[in-house]
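Every protein chain of the complex appears in place save one, which is left out.
Coming up: chain A.
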Amino acid sequence: MAYDAQPAPATVYHPAPAGMNIKVAASDLSVRYGGALALDRVAMDIPDRSVTACIGPSGCGKSTFLRCINRMNDTIETARVSGSIRIDGEEVNDRSIDPVLLRARVGMVFQKPNPFPKSIYENVAYGPRIHGLAASKDELDAIVETSLTKAGLWKEVADRLHQPGTSLSGGQQQRLVIARAIAVNPEVILMDEPCSALDPIATARIEELIDELRENYALIIVTHSMAQAARVSQMTAFFHLGALVEYGPTEEIFTNPRDQRTQDYITGRFG
């Protein structure tokens, strides 16, 4: 295809639209898995209190980018991260940054719901407990309740908090995982294809929830569904072959893409 023949894109800086608070800023961010280049010199600013969607075909590096933000790539032996990524101006890749502290600030929700095989209560209480966020049992109870309420799950599970989290349905499990993430009061929430394992009704619930969470957090969501990206996000980033091709307000990306590849992808010519 035509764009395959194009030279590798030079680092193009993608600023956030004016008037928005920048929460996460990446520049010259590259990731290698062994010899393979998974992310190629990405530079972008992600605004606070909004939803940023990362789209692109499989293997384009969007999940890798997400995992850079909370340094989950550390757990992959062969991953080598270079370049810079900042949260509120603070360098994430800096040696002095403790990934444990970082991950308390940056929550993460995974593709498949992965509640701990413990009770619903324990699932939510685990984070606050290890970080020492609650001084007493009552405080912990309150954190669990507000987190579950924020995740829109409280009404469904209030009377069975001590049943295993794995006994919930897939959609409920994913909301439980979101509650678990917000229980430690993060600033950024990363979601890696949070709805890909869910049915349309559960997906709609999660999307509603994402929209509500926008008021308090910066959300970054990786999705394969362009419709979902269009529905929930304010900003959209299109990745292709490890490079960030285009980044801008969602409306603009979907109605008036500047790059041919973006155009082809969102119109379904490839992907």
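As a convention for this text, a residue touches a chain if its C-beta (ideal position, glycine included) is under 8 Å from a C-beta of that chain, and two chains touch if they have at least 3 such contacts; residues count from 1.
In the analysis below, contacts and distances are computed from a predicted model.
When the unshown chain is looked up in UniProt, the name that turns up among "Phosphate transport system permease protein PstA", "proton-translocating NAD(P)(+) transhydrogenase", "phosphoenolpyruvate--glycerone phosphotransferase" or "Menaquinol:cytochrome c reductase iron-sulfur subunit" is "Phosphate transport system permease protein PstA".
Interface note: of A:114, A:146 or A:196, the residue touching the hidden chain in the full complex is A:114. Contact with the chain not shown here comes from a single listed residue; of A:23, A:41, A:62 or A:103, that residue is A:103.
Residue positions on chain A in contact with the hidden chain: 70, 72, 75, 77, 99-104, 107-110, 112, 114-117, 126-127, 130-131, 164, 166, 177, 180-181, 183-184, in rising order.
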